[in-house]
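Okay, so here's the structure we're looking at.
Missing here is one protein chain; the remaining ones are kept as they sit in the complex.
So, chain A:
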Amino acid sequence: MKIRNKGEMEKNELNMTSMIDIVFLLLVFFVMTFKIVEMEGDFSVRMPLGESSGVPDPTDLPLKLRLTSDADGRLASMSLNDISLGTDFPQLQANVISLIGNTAPVEGEDGPEIEIDSDYNLRYENVIDAITAVSGYKDGNQVVKLIEKIKFAKPRR
């Protein structure tokens, strides 16, 4: 006697294997190439040739920041207009504020200027820390600007 199985219906199943293979390959590709983007910004410096070595105008002398390094390139000492500050960046900032008079924002070209004179082998990171300290500070989310005109003295060999 022939018995028909009524419960079994013909299933037309799609073969998913190849799709899953490709999908996993894509996933692995994106996971391997994923890199968290770090936000970057700039300190703008306008430095025409000769300005740092030219004859200084006695009426408009820039502040002079001297940075010295030890043999390993670490910051050894700082002095602002011959005032020794050790390696204390908040102290540097406080001195800049007292020297330029006020913490009020200054307008571009007319603001005070600072000349950074660093030892040749001083690590760049320390100079950026010094630039950060003299450029301004954060008051909540607002940035209060101090000195915008920055220039570098001739490299010391």
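Just so we're on the same page, a contact is a pair of C-beta atoms (placed from the backbone, for glycine too) under 8 Å apart; a residue touches a chain by one contact, two chains touch by 3 or more; residues count from 1.
Just so we're on the same page, contacts and distances are computed from a predicted model.
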| item | value |
| --- | --- |
| Protein name as given in UniProt for the chain not displayed, "Biopolymer transport protein ExbD", "Sarcosine oxidase subunit gamma", "Malonate decarboxylase beta subunit" or "Ion-translocating oxidoreductase complex subunit C" | "Biopolymer transport protein ExbD" |
| Missing-chain contacts mapped onto chain A | 1, 3, 5, 8, 16, 20, 23-24, 26-27, 30-31, 33-35, 37-49, 67, 73, 118-129, 131-132, 135-138, 143, 152, 154-157 |
